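Only one protein chain is missing; all other protein chains are in place.
And now, subunit A:
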Amino acid sequence: MKKEKTKSAPILVQMFIYAAILFVAQIISDLMPKSFPVPTPVIGLVLLYVLLTFHVIKVEWVDSFGSALISLIGFMFVPSGISLAANLKIMQTQGLQLIIVVIASTIILLVVTAYTTRFFSWVISKVTNSQLHVVDHKKVGDVK
């Protein structure tokens, strides 16, 4: 990572960039077919990432406002949590089973995804290492 002395853009300029990306992402999201919904935030994330990667937007134009938003994410989910108040009926009938399954699912998703990834990165490192050994045989020998 490079350490550059850069000034972050004024907060209103940063807000403008986020608002513009949101607006375009919303339009793209509306154009997606009903059978394959891609939500606005996901499109917006990809859009901003692409613009950063192709250096259309500089990172200091979006960095500090973005960090501020991310640091508040726990609070932003309070309304989602409280929205369960509207679904108390489902909870009364099947609540306990649902909660057990959801807690189990969260742990399953975390652990299974993590270990599956670990397995594939082990496999791929084995494959590429054996190729490297063939190609760079001399170099490996030199190091030793």
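We take it that contacts are C-beta pairs under 8 Å (C-beta built on N, C-alpha and C of every residue); 3 or more make two chains touch, one makes a residue touch a chain; residues count from 1.
Rule of thumb we're sticking to: contacts and distances are computed from a predicted model.
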| item | value |
| --- | --- |
| Undisplayed chain, where the name is taken from the UniProt record, one of "Fe-S cluster assembly ATPase SufC", "ABC transporter substrate-binding protein", "LrgB family protein" or "Pyruvate dehydrogenase E1 component alpha subunit" | "LrgB family protein" |
| Hidden-chain contact residue, picked from the options A:Val13, A:Ile27 or A:Leu84 | A:Leu84 |
| Subunit A residues touching the omitted chain (full complex) | 1, 18-19, 21-22, 25, 34-42, 44-49, 52-53, 59, 62-63, 65-67, 69-88, 90-91, 94, 97-118, 120-121, 124 |
